[in-house]
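One structure, pasted below without further comment.
What you see is the complex with one protein chain gone and the rest in place.
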Amino acid sequence: MGIQEFTYLLQGLAWTLFLTAIGFAGGIFFGLVVALMRVSPSAWLRVPAICWIGLFQGTPLLMQLFVAYFGLPLIGFDLPAWGAVSVALTAHASAFLGEIWRGAIQAVPKGQSEAAQALGLHGFSRMFDVVLPQAFKLSLPATVGFLVQLLKGTSLAAIVGFIELARAGTIVSNQIYRPLLVFGVVGAMYFAMCWPLSLWGRTLERRMAAGQAK
Amino acid sequence: MASMIEMQRIEKYYGAFHALKNINLTVAKGEKIVLCGPSGSGKSTLIRCINHLETIKSGEIVVAGHRLNDSQKAVDAVRREVGMVFQQFNLFPHKTVLENCILAPMRVRKLSRSEAEATARKYLERVRIGDQAEKYPAQLSGGQQQRVAIARALCMEPKAMLFDEPTSALDPEMVKEVLDTMVSLARDGMTMICVTHEMGFARQVADRVIFMADGQIIEENDPESFFRAPKHERTRAFLGEILAHH
Partner (left out) sequence: MTLDFSVVTDAWQSLLFGTLGTLFLAFSGMLIAMFIGIAGVVILRMQMWLPSLLVTAFVEIVRNTPFLVQIFFVFFALPLAGIRLNPTMTAVIALGVNGGAYAIEIIRGGVESIPKGQTEAGLALGLHKHEVFRLIVLTPALRAIYPSLSSQFILLTLTTAICTSISAYELTSVGQRIEAETFRSFEVYFTLTGIYLVISLVTMWCLAAIGRWAFSYPQR
């Protein structure tokens, strides 16, 4: 594998990071919406959120990419490939992050909300000043864990033809016909991105467990 | 009187921490010993050495004629003769009360199921919990669970019983039912070593009270003298604190 092929892989890697960043950023925003709908007392908000989460957790990410890729043009959105993939990844992330944060919000002791209520705080302030900051901390390990999932998940864009790291690997592998070397290198690149995140997530989790034991 | 448990020159370490220092203790058949002392003094460690839940660095332990060493055979022999009751009950949550009681008799003593059940029902009656035999541990109160744990140990027909703070994890109103069970067991002549801070119990049944601190036996005496005239300064301080709370 020469410098040229390696550079090609690095370009793919840049796209992988780009897709991950878009999906995660979009996922944070819409995930918060999903989480808040999911814990809402109103069934009109709660039930759609439950369905949204169930839909994305109950189907393969690959199908979600395909449906977005072929479905968006049908309803009049002629997006470039990366756009369609980004939409799918964002929707995917919003469901998973929504569910993670739902769990975290409900894990904040009820007394916190009651104390805020007793102090006369209203719904919005109760949620954003008291509950969410604590929930955010609780959810951090799982959120980081999902970021790793998402980063790995972007590899599926390869199957719809988008040239990110995994697809770049397939192309290079076909050119130089050293598949084990190429996929070994590609795997190592993914590992170099994911492993530090995983370690960070585990550190957060351990620190939190230690904090709770006190 | 023949001795049931003999411990000589026991030394025990956790890493660099010297947990037991030159422990010598002989318990006669039918004798009741109460072990007390501040937390971290080594009293739990001491009784856990007797049935080899903890290994010792040096010294000699003989239980009911079996010399304890690292061989599985010796450990098996000792554990068959000695029952243990834990602070946290440690009943098996996936087995009913009756199943908890027949497990070891069937596996270890090789009793048939009907023999084991008959024994189990006898001892469950004995701790006044016979009507709960089909329930799961989680369905019982703490006091009931601890009485089941006592019955479970008795089902092995042990020659001696070890109690490791059996009432410390109980709500106050449940302490008495467990202590009553232990008192009646003592009256029947069981050899017992109890780690407990229940001084009323010590007065009532103990032949000897032993006070430990920093891995050493500081003082031992019959309960009457022990409570009336503790010799050692640390014993007095300890008793002062314990009795102030009761």
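So that you can tell them apart, the chains are marked A and B in the order they are listed, and the count of residues begins at 1 in each.
The rule we apply is simple: a residue touches a chain if its C-beta (ideal position, glycine included) is under 8 Å from a C-beta of that chain, and two chains touch if they have at least 3 such contacts.
In this text the structure is predicted, and so the values were computed from the model without any measurement.
Asks: Out of B:M7, B:L25, B:M156 or B:M174, point to the residue that touches the absent chain in the complete complex.
Replies: B:M156
Asks: Among A:M1, A:L45 or A:V67, which one is in touch with the chain left out?
Replies: A:V67
Asks: Looking beyond the chains shown, say which of B:H66, B:R79, B:R147 or B:R208 touches the absent one.
Replies: Looking across B:H66, B:R79, B:R147 or B:R208, the contact with the absent chain belongs to B:R79.
Asks: When the complex is taken as a whole, what residues of chain A touch the one chain not shown?
Replies: Within chain A, the residues that touch the unshown chain are 54-55, 57-64, 66-67, 70-71, 74-75, 148, 152-153, 155-156, 158-159, 166, 169-170, 173, 179-180, 183-184, 186-187, 190-191, 194-195, 198.
Asks: Can you name the residues of chain B that touch the chain not displayed here?
Replies: 51, 53, 72, 76, 79-80, 82-84, 86, 88, 90-95, 103-104, 107-108, 136-139, 149, 152-153, 156
The working rule: only the chains that are shown with their structure count from here on.
Asks: Could you state the distance in Å from the CA-based centre of chain A to that of chain B?
Replies: The computed centroid separation for chain A versus chain B comes out at 54 Å.
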